[in-house]
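Left out: one protein chain. Kept in place: all the others.
A, B and C label the chains in the order they appear, each numbered from 1.
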Amino acid sequence: MSATRYAYLGPEGTFTEVALRTLPEAATRELVPMVSVPAALDAVRSGEAAAALVPIENSVEGGITATLDALTGGEPLMIYREVLLSITFALLVRPGTKLSDIKTVTAHPAAQPQVRNWMAAHLPQAVWESAASNADGARLVQEGRYDAAFAGEFAAATYGLEPLVTEIHDAENAQTRFVLVGRPARPSAPTGADKTSVVIWLGDDHPGALLELLQEFAVRGVNLMLIQSRPTGEGIGNYCFAVDAEGHIADRRVGEALMGLKRICPKVRFLGSYPRAGVSADEVRPLRTGTSDSDFTEAADWLARSQDGRI
Amino acid sequence: MSATRYAYLGPEGTFTEVALRTLPEAATRELVPMVSVPAALDAVRSGEAAAALVPIENSVEGGITATLDALTGGEPLMIYREVLLSITFALLVRPGTKLSDIKTVTAHPAAQPQVRNWMAAHLPQAVWESAASNADGARLVQEGRYDAAFAGEFAAATYGLEPLVTEIHDAENAQTRFVLVGRPARPSAPTGADKTSVVIWLGDDHPGALLELLQEFAVRGVNLMLIQSRPTGEGIGNYCFAVDAEGHIADRRVGEALMGLKRICPKVRFLGSYPRAGVSADEVRPLRTGTSDSDFTEAADWLARSQDGRI
Amino acid sequence: MSATRYAYLGPEGTFTEVALRTLPEAATRELVPMVSVPAALDAVRSGEAAAALVPIENSVEGGITATLDALTGGEPLMIYREVLLSITFALLVRPGTKLSDIKTVTAHPAAQPQVRNWMAAHLPQAVWESAASNADGARLVQEGRYDAAFAGEFAAATYGLEPLVTEIHDAENAQTRFVLVGRPARPSAPTGADKTSVVIWLGDDHPGALLELLQEFAVRGVNLMLIQSRPTGEGIGNYCFAVDAEGHIADRRVGEALMGLKRICPKVRFLGSYPRAGVSADEVRPLRTGTSDSDFTEAADWLARSQDGRI
Partner (left out) sequence: MSATRYAYLGPEGTFTEVALRTLPEAATRELVPMVSVPAALDAVRSGEAAAALVPIENSVEGGITATLDALTGGEPLMIYREVLLSITFALLVRPGTKLSDIKTVTAHPAAQPQVRNWMAAHLPQAVWESAASNADGARLVQEGRYDAAFAGEFAAATYGLEPLVTEIHDAENAQTRFVLVGRPARPSAPTGADKTSVVIWLGDDHPGALLELLQEFAVRGVNLMLIQSRPTGEGIGNYCFAVDAEGHIADRRVGEALMGLKRICPKVRFLGSYPRAGVSADEVRPLRTGTSDSDFTEAADWLARSQDGRI
C-alpha cells in the first residue's frame, strides 16, 4: 500500500537514505531506493510511493539541477519537509587495498567537487570515473570494476568494503539539503519558521524583469533565501528562477507577493511551504515593520472603511 | 436646509464661483461665498453646507497650500469632484482710469506670479498690495483704496469697475483645479478615468522613506499625477506628502497600494476617489500588464487554490 | 561698493534681518533691506549687492515658494550659507491698546498659519489683513491702519509699538531656514556636514520619473533632506523638484548622483553646496558602506586596472 511507502534516491547506503532515516515517520514506512531523482519523483506521481526524499541543494554544487528540473517540469508535486545533513566522505576500498594501489576512483559526479582537492593532494594519478550514485560506486568497487569509491562511511558495511580514509570534504561545513516531496495537498500549518519554494518564469526578455520579480518580494518585506536560475530549455538565455523565500504561503505578506508574481509573470509554480530545518520560530529574522498578518488585517479593515467613506 | 447649500471661496465674482457654476447641480443649489478656504471647509464640517468648492492646484503656484493643509488637518473631509478652469486676468479699474494713472494694484497673493511679468512690462512703478481675494481686491478698488485690481473679467460688473486690459496671464495654459469637498461618504463608482487623493505621513526620517512610498505605488502599476510635500508643523524637515494617483480606491491595484502605504506609514488619510476632469475613460493611459481587476481576481483564485494544494 | 553690501528681505526689523545679523561677516557689511525676495535676489544678479539673505523654508509653511521660484528661474544664483532661526511672534500694538480693542490684525501671509490657532482662541472676532511683510504690518499699525500686528518682538521699538503678547507660535519648534545667496562661484570646501541644493525638471510625464530621480540618489547612498515639488508653469501637473541632499558636490557620491540626474533629466540646476546649519561633522548620519571618497577612488583604480587586463 503506497501510503506506507517512501521512495528515495538510492541505492541503499546513500546520504539520502541517512537523511530520510532522520525523519521520525521513516521508522514506520517502507523505504524504497530508486535509481534516479526523476524515478523517485515519478513513483510519487504514479502513486507507487506516498512521498520521496531527494537532494535539492548542497553547499558545494548549489541547487541540484536534476531535482530542480524534475520539480519544475512534469506533473506538479509539492515539498512538505526539508532535511539538512552534514556531508563527509570516506574512501571505501576492498579489504587490503592500500592508497598506493588505487588507480581508479568513482562516485556520483556531485561528489567530485567536494573531494577534488583531496584527490589532487593524495591521489594525483588516480583516474575519476563517474557512477550513477555514490552507493553504486561502492558496488562497482565491490565487483572489482574500480579500486576505490567516495561514499558515506555508513555504506562500507553494505558492500563489504572498508573505509581507508574518513572525514574527507574540501569545504568546511559541507551540507546537503534534502526535500520530502509528495502529491499536491494543503500545506501544513505555519510554524513561524517556514520556507516557501516557487519556480518563476520571466515573461519576455525585457531587461528589468528579474529586478521587478525581486521587488514583488521586497516591497512586502519577504526575504529570499535562494535564487537559482535554470534554463527553460527554449534557447540560450531563457531562464526561469527557483526561489526559496522566508515565510509560509498562509502568511499574508507571502501570499500578496506570490499574487504579484502571478500577475506579472507568465507562469509561477508553487512548490510548497514547509518548516525550515534547523531553525526555530524564535531564531528567524524579525519581520520588517508593517508586514505581520495583523498589519495586513488592519490595513484591509482600513481600506474597507475608506471604500465605505467611514474615515 | 444644508443639503441644498454649497459653500465656495468667495466673495462673489471669484474664479471659484465661475468654476462652481460649471457643475450642473449648481443650478439647483444655494451658493454661499465664504471668506476663506478654511471657512468654506468648516461650513461643510459643521453641516451648514453640503459641500464646498475650493481651489487646490494651479499651474503657476502648484498645490494650494491653504487647501491642502485644511484637508490634511481637522475633521476628515472627502473630495467628490474636480473642475478645471482656464485662468486669465483682467486689470479692473474705476471708469476713466488710464494705465498711466495706476500707482497701486491689488489681488490675492496667488495671482501675483501669474501677472508678475505683465506688471514688470506695463506697470513697472506700480506698488503691489495683497488682498484677501481677487474679488475683495476689486471691492477695494471700488472703494478707492487702490487704483487697479487683477481679477476675472466677470468680476467687473459686480463692483462697478471696467476691464482696462484683459487676457493677462504670464504662463500659457494657466489653469486652476478646484475640488468639491463634502463630509466622508462612499465614493461614487469608478468611471474608468478616476483619480485618488491621499495624504501620507513618513514615519521617521530614514532616508529611503519617500522611495519606499513611491515603490508601493510603482510595484502595483499605479501612476502618480501629483506629489506635493507639506510640512507637518513638527519642525524643519518633517514633511507629509499629498499624492494624486490614477485610478479609484475600488480598483484592486489602488486598494493594494493604499494598504501597503497604510502598513509602512504612521498615518495615511484618504481624501477621495473621483472622476478626472477633462479626461474620458478611453483617454487614460493603458494599464500596465497584470494590474487590471481581473488580473487581481485571477491571482487571488490561484493563491487560494495553491493554499489548498490544488495546483 | 557692492562687495560690502548684503541685501535681505526687509524692511528693517524682520526675522530675516535678525537671521542675517547672526552671520559674523554681517558686522562689516552694509545691510540693505529690500521689498521682496525677488528684489533682493535681483540686487545680487545686477551686482548692486554681493549677497542676499532670504527665507527658504519654514517648519509651518514648508518651502517658501517665492524664494524657490526666484532661484529656479532667472539668471543662476548659488547658495553659500544657511541660517536657522527659531520663530516666535509677538502681538504688537500701539501703546495703550488692549486685547479687547483689537478688531483688525495684520502680518505677512506666511505668519498666518503660525498664529491661526492662537487667534482663534484669543481674537476670534478679529479680521485678518495681509501685509507685504511682518515689519510692514507693524508700520501699518503705527500708522493706525490696523489695530495689531504679528511680528518679531524686536520690531516693536522700530515702529514705536509695544508687545502686548509674546512667544506666540502654534507649532512647537517653529523654525525658519534662511539662505545666503550670491552670484555663481566655486563653492566653499566640504566641511563633512554639508548640504547640496538642486532643482530638477522631470522630462516627460512618464509615471516612474520621480522614482528614477530618487534612485539616482539612493543607489549612491546619498540621503535627501527635502524634496519640494514646484509647478513649472507649463500647465497643471508639470512639476520640477527642489531637492536638498546630504553632502557636497565635491563628494564623489554626490557628484555621481548629480551626473546621473543630468543624464536622465532634461534640466538640472545646481544651487550650491554649503555647510549645514546647526550640525557638525561628527553629528551627521554615517555614510552607507561603499560610498566614501576613498571607496570611489579604489573602485576607479580597480576599473582602470580591469580595463587594462591587470586583474
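Operating definition for what follows: contacts are C-beta pairs under 8 Å (C-beta built on N, C-alpha and C of every residue); 3 or more make two chains touch, one makes a residue touch a chain.
Just so it is clear, the model here is predicted, and its values are computed rather than measured.
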Next on the checklist: As a test of the contact rule: which chains in view would the missing one touch?
Outcome noted: A, C
Checklist entry - Which of these, A:Ala218, A:Ala250 or A:Ile311, touches the one chain of the complex that we don't see? => result A:Ala218
Next on the checklist: Using the document's definition of touch, tell me which of C:Gly62, C:Pro187, C:Gly233 or C:Gly247 contacts the absent chain.
Outcome noted: C:Pro187
Checklist entry - Which chain C residues would touch the chain omitted from the figure, given the whole complex? => result 76, 78, 184-187, 212, 215-216, 219-220, 249-250, 255-256, 258-260, 262-264, 268-270, 289-291, 295-296, 298-300, 302-303, 306-311
Next on the checklist: List every residue of chain A that touches the chain not included in the displayed model.
Outcome noted: 38, 57-63, 65, 69, 84, 109, 113, 128-132, 170-173, 175, 177, 207-208, 210-211, 214-215, 218, 223-231, 233-239, 285
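Assume only the chains that are shown with their structure count from here on.
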Checklist entry - Taking each chain's centre as the mean position of its Cα atoms, how many Å separate chain A from chain C? => result 58
Next on the checklist: Nearest whole angstrom, what separates the Cα centre of chain B from the Cα centre of chain C?
Outcome noted: 25
Checklist entry - When you check chain A against every other chain, which residues touch at least two of them? => result none
